[in-house]
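For this depiction, one protein chain was excluded, whereas all remaining protein chains were kept in their positions.
Chain lettering (A, B and C) follows the sequence in which the chains are written, and residue indices restart at 1 in each chain.
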């Protein structure tokens, strides 16, 4: 049940000095008040009850998690070989975004970050659209305008993120206030990082949420790092969740590598009554990969820490859980991976064949009706292009 | 002892609807975890011990509180009669700023708001300098440049406030980080309002404070209102103090109309060891007057609320305490008021005779060395003035 | 019927016109809401929204926490969801905290979402000096919002414009920055019909026709220009044409060019600081588009590049009729 973390005493913020012997905090989930459904082996821990997700929904989530992992593998290679300009890895975070999205209905609105392609796929966005975005082609919602992995699509009620991290926190809160004002029962979800909690936007959004009680679940995806900055340099609080108390916003910590736990707590918070307001959920997880393709984590973190977290891989845990339930086996697993890889290759082929946007499209969508200044500037560009050809 | 408020359950945020029957929350101080030395009658409550401030210090504080009250009375009249352009009342808040300043040493730095002339007087700033500022004359630290009541003076280590409320919260934190870096033992105090806690600046300052542990006491002067906005529309948290928890910053609530309690908790927080970091103190008090001379509180608040607070007047409480201690009596009181009024009249006379700044001084202090553009603009102004005369 | 208290004799003040514009817009469309600090029971610190809270309730007239960034950012969310928020910044001097959200969120969601989302909202920025407000309460902030496009900027200087521009701003499908003339709130009134008709964005007005020199201006300072023009007509016989831009983005190039081609002399006047003030853009464009017509260099009259001084700002910082007159004389008497 989403409720205030009763105490956070058990969990200590790490300082750089204390990080000598890395352990994954999920090991002591109960002591650390981290809500869990299953342990590293996919066995029920008895903390949160098994949500008993119907098999087809569960499989949809798992298959999407594998697809998302496969995309990350391939995206990295594409970047390293120069075929995409830039890559933001999301490996290790699949349980957070897939679990949370599963808890939401399609008309609900999701605001997400750059590490959450699973949100798109869970809602049925075609794979090729993702790759068209990665390749900056014209035929994707943003028309090739934005950095690879910064996605969204109104047709699926996924709002494009702001490139400035966290700036959408008050936007989602405002949108949810809008639903309240209009008397709609649309629900809202926002996912953002631990580092993003330091911005004034977090403060604004939480504060308005505490006063106006909009139907939002805020997930602070605590993946251990904001680029090279660990939690101890990001904030002095023991958890990110408890920041909710400062605004009268209900909050809790969940095992972010446990897709079932994420689903459970998000679902419960999503389904709260109209007057019950927002919930802040800290999802404890870990960024297994580089921050981006321009990063070098060896400069600031120990491989041992990565290794400690590897034992809690969200895909493996969910797979083991499903195997226990006889919903899954090695054969299915192999087939799934093969299918994902194949589909990705096909999507890449299709997307790479697409056109880049025409230069003059940079003027579109500035205003609903272009100003004369922009008309003039566009005309100059077109004349210039003519001169070129 | 400054420490985390153990629980805030006893105190409820008021909504506009609940405000029907106004009671002063200081009445239930113990239940509300509001630290107190004395009750409305100046009797010790047994919560915080009597700080036993040496008589001459105590008298200095009380006399300054009376002077400050007298200034507010006169300032209001001056504004209403058009002799000062603008007035920001501070009646009712004397215990906060006088009590806190008394807890600090002169080399310590204070950042304050527009309602805290007592800070200046406690540190020995001449009265006439305050009135020169109110009248916008040239011969005061800011050279007539700033709105009446926005004061400060480097010679007394009182930093001029930013007109945007709360913007100085991260400035004081940065300055205190500077003292840490330089290995100085300068201590820092900042006073700001309840409304100011909503700004991103509060979030930035508290967050850095939680990480870097600078020697600052932040006083959130909860005077009930931010112009017309009550606490229930300002934030969803039960207290402003507990916001400190979100940053790992020690915090507590104090009776802001009890000068002895303010002094006690601020002094203890100020004197903490070098590694113990910052403290956030919510001083529960009440703005007895208008927000500013442009305000009309009848539009948004009940007189009954003002009346409930009037019974807890910080001057009367401290006077009664001193009378009990045989340090004060009616004769002294009357003489003090008479002296204050006289000194104020003399200061007004002196300040009103002072010159306004010369127009060309608006160019001074832009850069240490003026740019050619400003030189050119200044020359144009001077030529213009010549043409005029 | 709207809530404004127009009196038969004096007409409607700018303040009442703004209130009437909001009230009519809220009557016409239930998606229109007002939010900001103290806009509710207090009616705003200038009383531009007195009565709206009582009339439309606390769901549509929202007192916010003290957080300008939050006000604009939540307005963006409301707009994304389909509402039409009017957000009030208490004084334009406090708008800067919301800079990122105004310029790079509100004015960019349409582009950044490939046209999928838009942010129709009105950001009210009470501006300008002359009220003994000191440097935070007398700011002219419009110039910061011109660079990088994406934002319409309106500046009414009459009651009728205030009313109709409020309606136009609310109806616009994109974010609009409404620069409100604080010094005119109560000092200027006029009679006009509050008929719900919106102004046309992008149309300047020639408020005085003349043949010798064009003064391009906007905001309350234009009344100082008028005084200077009247005086010069009498004393020197100079025939000054005055253009009230009314819209800064997109400004009305046709009206400016027609005037400049006629007079061959241009002065820009605003009370924002000189360097990179809007006069810079006007001068740059005019000299480019009308080079052959210019008899004299374009002169800019503006405040100096320093903050607004409490004690002496209203008299010596803000341009006044005398300084404007001197500039016109210099232009008229320019020799190489």
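Some points to look at:
Quick note on the criterion: a residue touches a chain if its C-beta (ideal position, glycine included) is under 8 Å from a C-beta of that chain, and two chains touch if they have at least 3 such contacts.
Keep in mind that what you see is a predicted model, and the values were worked out from it rather than measured.
Among the chains on display, the ones the left-out chain touches in the entire complex are A, B, C. Between the chain not shown and the residues A:235, A:251 or A:264, the one that touches is A:235.
Summary of contacts with the chain left out: across B:64, B:98 or B:167, the touching residue is B:167.
Screening C:144, C:163 or C:238 against the full complex identifies C:144 as the residue touching the chain left out. Where subunit C meets the chain that is not shown, the touching residues are 93, 96-97, 99-100, 103-104, 108, 111-112, 135-136, 143-144, 146-150, 249, 272-273, 275-281, 283-284, 287-289, 291-292, 296-300, 305-307, 336.
Residues of subunit A that touch the chain left out of view are 85-86, 136-138, 144-147, 150, 163-166, 195-196, 198-200, 226-229, 233-235, 294-296, 299-300, 356-357, 359, 361-363, 366, 373-374, 377-378, 381, 384, 387-388.
Even with one chain removed from view, subunit B keeps its contact list with that chain: residues 109, 140-143, 145-146, 152-155, 159-160, 162, 164, 167, 170-182, 186, 200-201, 203-205, 207-208, 211, 364-369, 371-374.
Throughout what follows, only the chains that are shown with their structure count from here on.
Rounded to whole angstrom, the centroid-to-centroid distance between subunit A and subunit B, based on C-alpha atoms, equals 44 Å. Subunit A and subunit C have Cα centroids separated by 41 Å. Counting only residues that touch two or more partner chains, subunit B has 198-200, 233-235. Residues of subunit C found to touch two or more other chains are 64-65, 67, 69-70, 97.
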